[in-house]
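Omission of a single protein chain aside, the complex is shown with its protein chains in their original locations.
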């Protein structure tokens, strides 16, 4: 119950510290009989990994996944799928000097208050390196959902104040991965890259918005009361480091419309029930209605700025620190596969649960 | 696993349909020895109930709670606390005509696709009347938290485009309940009430924003990875009907700042560690740092507008409907205690969990 | 997590004290579309209720079940099914004098140590009256399983040293309910009844063995490691008051055989795979193999003897007590439907889970 598992049926348990032996996970509840495409999974990991472009951190982590169980003849067997990614390029010495320091915006202080001990090397358990386990599990969830024709994709919609006006339904999806910043709007992407590079030089960081869409979701996913599909998506997204906001469909903008403007009218399109507009973002009463699901996730700038900061040490004494290390000026490009992965985990889990809705 | 329970230790299981026998719940995991103040609980229910003012629905539901178990000598015994609120003023006949209809924005269609059957009377299980169970359980959670000096309050910050510039830390908390619309900014409150009354006449509905604050939260609440305190708060808020957006601390506005501007510097105030600013909203790395927790919840206008709408019936045929019934033009004033209750459930649960953090 | 819920998908949450307002429960996870036969459910409750024959307690509890939610048009809707049985014939005054006393063999002392408070009236939460919730939920599980042709029955195999040599596969199942003691062996049943009546006069109590069989279980139920079908059956049976032993298939008698004698050989009977013997009791590697499942449950004599006993009061002082009240000299006849109900809950839950085994 210490919060390291996610999902009800398709359940990921995550483990590992940034500079420990390995980051890894166990997926319990993946049905037997799913063909595993290992190169797809590794490719998903590569989309997340540091050093993939000039605008990310220069840390070079190979991040190769090894599977320990649950797969036989490249097929899931219904038993737990355990996997690890060994930690190689760990310069723990860099962190020794931070062991007695509370970095502003980081979890050093709260971990100390909660546990009375923490692995301070590279953020330990609070490092975003933990998301490796989500990307591996999310890749398997995607393989499961591919069989149902479900398609999940995310892209960077905004970096600081630079935003594309394109949305999930107007972008060229194939253009996302061609962009270093994972923004499919070529002109805006250039502006974003330029801006991120400037920040990199000044040792500062910036946040932004990722938009994610899920197409071809079956109707009937989501549980009516506490585990509404949108509630679990919100939970999933807020479990990602640096996330500060989440909205589904029209989200905060729903406030600017009246009920008469916002209601999505049902229409019959060749014997299939659709809605004319999709302000609800594909979810009504917490349950998918078959229309595209889309949502925005707001990331704050990450806390590891490479500038002098005043803070306290663990004795409560004032000190000045300057974080060195190698950090992303903007995590959004690398967070795109993480957002997709968490979405895939939610949808795969609810898809399995939905087999139990009725006799 | 059908999503009708919330919480890990302090766990509410909710039941009941809008026009069934009763709405109720069972709380399992409340520690023994908590004194129960029944009038406080009933008062919390009264804050939620319909017909409490001229700007809410005129449905007159007495909503008296009866406890069936788990309390002895006005004290919790550590066994499950079951309670019911009987449904009295149910005019089911009003709904008979909607039985074959998919109301726009409602869960009629998605329930049908999910379960193949639904109790169509008053929305059945998808009715916001279900939140009664949350307010009763939330009131007990508040009694538990009162012992720890934790204070939770929410208020209406925005209705449509009418917003107060006051925030959780600048309002007069005692003014919230003096306001019919639960906005403590007297002048803005008047504008909101006037606007809601106009919408009521036109049969339209409007959404808005509720801001909630949690003061005196102990440090160390929240689990590092999937069950970050903010993630579970997001889950809790998105489980409330009509919620479309959620943000913690600076939320979406964090995008407009750089890391150097957003980081909250630690300071030592008479041997107590605080942060100078509170952009993170009292949560770092998913764990409470002892500063005030605050967040915004965006509600869409509810779907029950009293105007003609085009839609489909269950055969997929085009029809025109006009919902009658008695509905709130703006649910936010009545949603304030629901937001507080869900926050109380989360904090009480994580407070209990935190007793297991370390030896 | 306070142990008042049972099941993973088909999940019962139980509540209520012996002399509180009501005993009840909530079933979450019953699929939509199950026809509910109310008279069958009430009949199951009648099989459990006190005062049903001259060998049970003479307490006269009507034990009528009322459903509060989750059923519409006599059909489950997929939402939580809540039900209560009001407590009528509660002579709480009888118990006032026991409020400061630790009755030998009872849970008075352990409840006090655990919770620091207890509802002492009629045993409060530790009363076997709680099993009402299991019988109601078990009856619904039986209705679900009836659709799969699964048949569950139990009978009294032994009372004290009086035992029938008949087994689940040699008895006349229809004779169980014709017997006041629920032993289908007419001659042995007479001896049991005579013996129980003698004990009743002397104010003493006796235990025995109930054997239960589950026929037509689909293959593939049960989870390989911790949640083996036999493990969860053991858990279920040991959750019943007064149970002290449990064995599946040949059970303890397996020790008297060698591997070569005990292994059940597979045979092909008209293209259906069976085993020649059934020493394993229909479960191999924790998973049902389609053969009859059978097991024995050992009940100790209940602790409420109507004789003088030395014990302590809550101050730790020696006292002599004589329990009056109306108690069963032998609970086994009334425990038969409880054993069946717990078995039905397990099988229904695992049947639903098994839909998720493979793609």
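Annotations
Going by the order they are written in, the chains are A, B and C; count residues from 1 in each one.
The definition used in the following text is that a residue touches a chain if its C-beta (ideal position, glycine included) is under 8 Å from a C-beta of that chain, and two chains touch if they have at least 3 such contacts.
Here the structure is a predicted model, which means the values were calculated and not measured.
From the options C:87, C:164, C:284 or C:341, the residue with contact to the chain not on display is C:284. The omitted chain makes contact with just one of the residues C:19, C:182 or C:228: C:228. The residue from A:4, A:57 or A:354 that touches the chain not shown here is A:4.
The residue from A:125, A:300 or A:334 that touches the chain not shown here is A:125.
Across the interface with the omitted chain, subunit B contributes residues 1, 9, 29, 31-34, 78-79, 144, 147, 224, 352, 355-359.
Mapped onto subunit A, contacts with the missing chain fall at residues 1-2, 4-5, 8-9, 11, 13-17, 20-22, 24, 26, 28-29, 32-33, 66-70, 72-73, 75, 77-82, 84, 114-119, 124-125.
Considering the complete assembly, subunit C touches the hidden chain via residues 1-6, 8-9, 14, 102, 104-107, 109-111, 113-117, 125-126, 130, 158, 160-161, 199, 204-209, 219-220, 222-228, 230-239, 241, 243-252, 254-260, 262-268, 271, 273, 275, 279-281, 284-290, 298-305, 307, 309-312, 316-318, 353-354, 356-358.
Rule of thumb we're sticking to: only the chains that are shown with their structure count from here on.
Between subunit B and subunit C, the least number of touching-chain steps is 1. Note: centroid distance subunit B to subunit C, computed from Cα atoms, is 39 Å. Once the centre of each chain is set as its mean CA position, subunit A and subunit C turn out to be 46 Å apart. Listed for subunit C are residues 1, 9, 29, 32-33, 78-79, each touching two or more other chains.
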